[in-house]
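With one protein chain removed, the remaining protein chains of the complex are shown where they sit.
Per-chain numbering from 1; labels A, B and C assigned in written order.
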Amino acid sequence: MNTGFKIDCIGYGLFAAFVLLVMPWMVDFSGYELNSYARYLALGMVAAALALSWGTAGILNLGQALTFGVGAYIMAMHLKLRASESLPGGMPDFMGWTNVEALPWFWQPFHSLLFTLGAGVLIPVGIACLLGVFMFRGRITGVFVAIITLSLMLAVQLWIISEQRFTGGENGITGLAPLNLFGWSVDTYELSFYYLVAGCLLAGLAVGLGLVRSKAGLVLRAIKADPERVRFFGYDVARYETLAFATSAGIAGVAGMLYALVLEFASPTYMGLSISLAIVIWAAVGGRESMVAAALGGIGVNMAEGRLSDLFFDQWTLMLGVIFIAVVLFLPRGIYGLVATARDYLEARYTERVAMALNREQDDAARPVADRGEVK
Amino acid sequence: MKRRDLLKGVAFGGVAGAVSLSGFPGIWTGRGTVLAASGDIPVGVLFSQTGAVAVVESTLHDACMMAIEEINDNGGINGRMITPYVEDPASDPATFADRANRLVRRDNVISVFGSYTSASRQAVLPVVEGQNNLYWYPTLYEGRECSRNVMYGGAVPNQQQQDFVPWLKENFGGRFYLLGNDYVYPREENNVCRMILDEIGGEVVNEEYVPMGHDSFSSIVSRIRRDEPDVIFCTLVGDSDVAFQREYRSAGLDPDRMPVASLTRSEVEVAAIGGDAAAGHFSSAPYFMGHESAENERFVEAYLRKYGDDQVTHFVNEAAYFQVYQFKAAVEALNGEELTPTAIRDAAVGLRFQAPQGEVEIDANLHTHLWPKIAQWQSDGQAEVVVESDERMAPEPYWAYEGQVCTANGLENA
Amino acid sequence: MEAWVNEIFIGISLASILLMVAIGLAIIYGTMGVINLAHGQFVMLGAYGAWLLQTQYGVSIVVSLPVVFLVVGLVGFVVERTIIQRLYHRPLDTILATWGIGIVLEQLVRNVFGSSSRYVARPEFLEGGYIILGAHASSYRLFIIFFSLGMLAATWYLLFRTEFGTKLRSVIQNTEISECYGISAKRVYALTFAYGAGLAGIAGALITPLVSVTPTMGTSLVVDAFLVVIVGGVGSLVGTAASALMIGEATAWLSYVLNDTTGRILILLGVIVLIRFRPQGLFPDTVRR
Partner (left out) sequence: MAALTLDALTVKFGGLVAVDHLDLQVRDGELRCLLGPNGAGKSTTLDLICGKTQPTSGRILLGNQDITNLPEFKRARAGVGRKFQTPTVFKDLTVIENLEVGRSSEPGILTTLRVFRSPVRGRMKEVLGLVGLENEIRTRAENLSHGQMQWLEIAMLLMQDCRVILMDEPTAGMTVQETSQTASLLRELRGDHTMIVVEHDMTFVREIAETVTVMDQGALLSEGSIEAVEADPAVREAYLADTGDEAHA
């Protein structure tokens, strides 16, 4: 438990330095790229959220984009209402076109910023809790979890597209007002906005790391290895799995809210099949075992995508495909695996040297350390 | 992880690292392709080359690039070359926004030509409006938008339907079956269609939407068989349109008694449907490949020569083509004044250009006056124009909304 | 009455397409535990194969099937040998690798053939249709129904009545013991994967007259096929057929009574409930362990 804690802190610190200093430095702390980078951070955050459920608890959520998208829609609803204040009934334009008489009740509370911010976390968490209880009480695991989460996401996406009167349909919710955060009008191209996103990402990671490094996280890692065995120690496995699943959903919800802010619209493609699989791939490239590594994977792949698409135009998809295959084949634990293996190797060498030194000192006077596994 | 894997991994990571570190950090921000020489005119070209929408959008890209090349080959605009900055938004709205951002904010283009779907246009809007740039959008769309930063080159509902719906009622009867993909455009077109039908005494027997990309139409065809409408008023796009028309054919329905009247079907879809299955049905659009005019002959000939005989021109890539010439005319009209997106926009209003479909004109509301046509598809995959408007039709993006007018000052409520 | 018969026929017809696409997937998933997300792209390759043969050499779809089967099978073989083979002990990772393979195949096809949507004509002798019990049945759809049953039967025969099938089943049961008896597990797996890919190719060629042929056509197919395989039960051919039929009929009826969107949403929710309460599938396990 506390073994990995120090290493976590170092990793987290380095990551924070990268996000807070190096990335803005790369663009001289200004310019439109900050907006792109903020977008990458939001995507890195959702990759980290997936790593929490997948890497820690072994729950492969192929519908991670569902809660991400829900978060984005929640933020967009608030901003749309603010943009529609001057329209008849304060109703979004797309509702007026489809002859909606009055603002529907489930839109009403999104006038409030506080409600919106709370809902952006709690609604995804609520969805995940319900789905988690539904699945994990039935001891659904592995590929079945993947299929269920994927199917649910596709169903919700279809529903959102078809209920155009209330959701904006295929176009999503567009034409948003800028966010006014307690008097601070957010400009998404400013350094301050970038730091807002970075702060949320680091906070989300801190929450996740806290969970992973607590005893609850230890139990989750045990569940990943052998859920059956954990039950016989008296842990309610379904509840633990739901905990990881819901925390992951909450972080994804925040990431979604930020994403809608960055792009200034919400679209049903945010909860689509391709982004969901992309999230899995980002986490795999970075390393699913560590949230920080997964976030780095999300940021790195998207940065690379931005660059490759610039250099190689439409052939970048081909290159990305090849890179993914190569990572899966040669780096099964992602980039994190490289670091971890190197670390373990060094650690083993060090222990070996210490042990040898000890042996020499003790010589025949004492029995070798390795033989001491005896019952008194 | 085994030792051998580790070594492989290190090698792999090392190469990736070496690539990414060279020129750090500039490599993350600079542009790969050639920068515009001073004096050149930078424009963005933003059509998907990959992803689901690439089927249509790649042809818009081709037409747009051809126009740019033609202009440059003929000495550019007032001697200045157009430098196209090309991006591939991969059919994804979020990527559209990101790439538009790059074009407008990094490459400092003074106009962007791009996109096919409404969703992608709306994704780009915050970017071009935020920077007061100019977006040339060639596609027919649902109207009721009045941005001062978008040049709308395609038809809006009144331009496609005002002549078409009464003509259909006259020739086939007034019982319409409305069928479309589930998104903004079909719903709005059907809304307009209902209004026209109300006015002229027709009726809607059914109105139905299927998800984008949906390709099994058996149930719908059996419902059509049940309802026996006079006209199937169709706003399906892409794969759905193809699958539907083939299903219609194999179900043995008769185009003479129950034709499909489409607002979205162009030569692209017909090529995929197959001429036999499409023959006898109707489309309404301002342009068809088979339209007879000297300008069109030149356009089609040049296009096929450049991109191959199996390609087609259609009402969206025609607009993608002529919009570049409208841009050229606007820049010429500025006559050496400073080139800014707003100046180009203001200079473009009222300009006329002899497009392949006929002489088009840009309205003060930034939409385009077009020449509506009704055509019947033939088994060779071409459309034969059966009705041709004798005057340019004005674009009224808020036609269906009483009291709302799109003017040079933006949306006005009367 | 007519409407009833009609909907039943439509359901069977949808089921036959699902089945064609799903059989190959079921074989690969059932025997090797590989979740092959590139399956849709194998289908797409088959469709392009049929298109190429028709436009270049004027070959009808039906005639092109053996060529398509062999070529796509060969692609599958190469993919298995170079990539999948290294992943048998990490089944969930195959999701990632095969998704990457899918991306690569899609882009390669786009590079070679372009993004346009392609047209393939149905064979002339399958034009037209029949009236059965008052319902309209197109001959091509009837053909596909029978062909898919044929594929099912051939696969069953291959698995349970041939030496290769025996070897395959013994490898699935116990790889080590089989190897002691001189069966090369690697070879058996590679051939099975190739066979599954070949079936996908055939399915792709046969659906060309119904849908449009584009580089992106595979993605939506693979999701549906996967639902069919999982609902049917891992490794069970009968289960795959039954679940294809169930989903096909449910789609037909729900889209007839309600509409296509609601129908699809309900199917997805139904699949979720089925998996939750019957994760072993409709007909669990006849081949695997």
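Just so we're on the same page, a contact is a pair of C-beta atoms (placed from the backbone, for glycine too) under 8 Å apart; a residue touches a chain by one contact, two chains touch by 3 or more.
Quick caveat: nothing in here was measured; it's all calculated off a predicted structure.
Student: Which chains here touch the chain that is missing from view?
Tutor: Among the chains that are shown, those touched by the missing chain are A.
Student: Quick one: which of A:133, A:191 or A:216 touches the chain that's been left out?
Tutor: Of all options in A:133, A:191 or A:216, contact with the hidden chain holds for A:216.
Student: Check each of A:106, A:182 or A:233 against the chain that is not shown and name the one that touches it.
Tutor: A:233
Student: Would you write out the residues of chain A that touch the absent chain, in ascending order?
Tutor: 1-3, 5, 211, 213-216, 218-219, 221-222, 225-226, 228-237, 239-240, 243, 369, 372-376
Note that in this section only the chains that are shown with their structure count from here on.
Student: Quick check: more C-beta contact pairs at A-B or at A-C?
Tutor: Greater number of contacting C-beta pairs: A-B.
Student: Could you grab the centroid distance between chain A and chain C? Build each centroid from C-alpha atoms only and quote it in angstrom.
Tutor: 33
Student: Which residues of chain B are in contact with two or more other chains?
Tutor: 49-50, 182, 209, 211
Student: Counting only residues that touch at least 2 other chains, which ones in chain C make the list?
Tutor: Chain C, residues with two or more chain partners: 107, 261, 264.
Student: Touching residues of chain A toward chain B in the complex: what are they?
Tutor: Interface residues on chain A, with respect to chain B: 25-27, 31-33, 35-36, 39, 93-94, 97-98, 158, 161-162, 164, 169-172, 174-176, 189, 259, 263-265, 267, 269-270, 274, 303-304, 306-307, 309-314, 316-317, 326, 330-333, 335, 337-338, 341-342, 345.
Student: Which of the residues in chain C come into contact with chain A in the complex?
Tutor: 35, 37, 83, 86-87, 90-93, 95-97, 99-104, 106-108, 111, 219, 223, 226-227, 230, 261-262, 264-265, 268-269, 271-272, 275-277, 279
Student: Quick check: in the complex, which residue numbers of chain B touch chain C?
Tutor: My answer: residues 49-52, 54-55, 58-59, 182, 208-211, 213-216, 218-220, 222-223, 225-226, 238-239, 242-243, 246-247, 250-252, 268-269, 271-274, 276, 310-311.
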